[in-house]
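Certain chains of the assembly are absent from this excerpt, and the rest are unmoved.
Here the chain labels run A and B in written order, and each chain numbers its own residues starting at 1.
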């Protein structure tokens, strides 16, 4: 951390903040020139809040030079984190993993139709919402624990793993019992109680990027989970909020590259929520493969007109099959392979 | 809701979607011209998701013409909602209410020093965090329920009401027992489980706007609370996330005007989190008074250098006193009055 003093800062002001830091156990390394008083703060500055140091009289600004996360950082662990699910699916290795299924679980029958279709097309992880974060209190809120049991049952019939969103700490025991991956939604990316709670389980966690979360904040949320003891975190880029409204969100495809530079954690893409339009899913999935994401999570519904949520961004099974064909073919020229 | 069909849409496509809507109990009002096929959907369309209708073949786009919230809307209730706390503070009437106190409750002594100072300056609502949403897992996380009891004790000594943030449903009973206003933070604005939970209490709720929440989404979150039975909601504008990084967030002062146009709920401003710099607080508070917000919530600390959080945006007591003097004087020329 670098502290720069204001032009007219007095010797007393410089002494005051330096003493404060020394008392806290940090070292000081002077780097002043004729024009500016400047010093580095040495030691483990992770717990030191740069904005806090700006409080001191005479301070111009404070710049962090190391990342505020540790466990999630590539500096801490060089090799990529590889997560193996019970049904054998491997995330973070050489495979391009496709998670797919309906936005909401609506009935056992609906789920079975869709699960069969996506499994036939080569997807081995079944997604589906049973607790739904809906903007409107008047919209369908999900089937709850009953839906969770349906997912487990149907997935087992097809040898699939399941992923579903946990919205609060209340149902965590049932999630640990039933699911293969716990999903934390964009709106809960900084629900710190929830981050700590899933950090105490040993179930892989898919952490979606918040609507307006920086990459650093996203990795800090991963750090929360890991600091609580669970290092099986999968990151998921799902589009960020910008001024552009033609798409539901703006897919930040470069974020996949950024995360791979900064962290050892696997990262997948959710083109369905990013675009909000089924017509764009196939192309954005191919782009995700091209930047060597570890996979995608895609919404599929056999009857989007009657879907209880997100119909407009759901692929029909034959479109999904078409996309899987293209991904399989395209994966031959990229580093990640689509196994079907 | 208006449905516009694509240029080449067939009669079958038009019939298909109209039948679907009629079966759901809605009426159809044709508004087509020579150039375009267009129709209105009549009835209570609140539960109808416009994106869902875009799924239908031949549909170009779907436009909502009424707001998706009802209870929070001025169309539903014309008179302003006025909330009276146990200690007599009235929010939403003619008063400009100043809530103030430390970012974090650190000790009973710290809290008493600050409470005395702000009370002496004319503030009657004590703010203070006991559960802290911190970006870093390595930062101070708050004193928890012990801190809550301290707040109640100290506030009672000075005849003040208290407001503090609830981060999860686990502690809701204790909040109901001890606090006068439950605060929901920006990061939890769309924590729907939490919205429903506080909606089942009869304690006033201060709902901060999410970092990237539209005004409509913010009012929808208020609607969640109200639809669960609690109509005592206070909105709080606290800055939104934009590309500009000079301030911590960008205070959207126009949002106060927007909310007053759309809703009957009171709205206050949090200049501390918006600016992130104590130097800006006084001016932004005066601007909040000038747009006739119902009040402000401000961070105050007697020793910001040693504050455990948010020191850089905390006013010292004598600066707070100065701000209160200016607000009192300025309130003589605006519609809201600062009573001290």
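Basically, contacts are C-beta pairs under 8 Å (C-beta built on N, C-alpha and C of every residue); 3 or more make two chains touch, one makes a residue touch a chain.
Remember, it's a predicted structure, so these values are computed and weren't measured experimentally.
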In total, how many chains does the complex have, if 2 are shown? 4
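The criterion applied here is as follows: only the chains that are shown with their structure count from here on.
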Okay, in this complex, where on chain A does chain B touch? 20, 46-47, 49, 51-52, 54-56, 68-69, 133-139, 167-170, 187-188, 190-194, 196, 211-212, 217, 220, 223-224, 227-228, 241, 276, 304-305, 307, 309-314
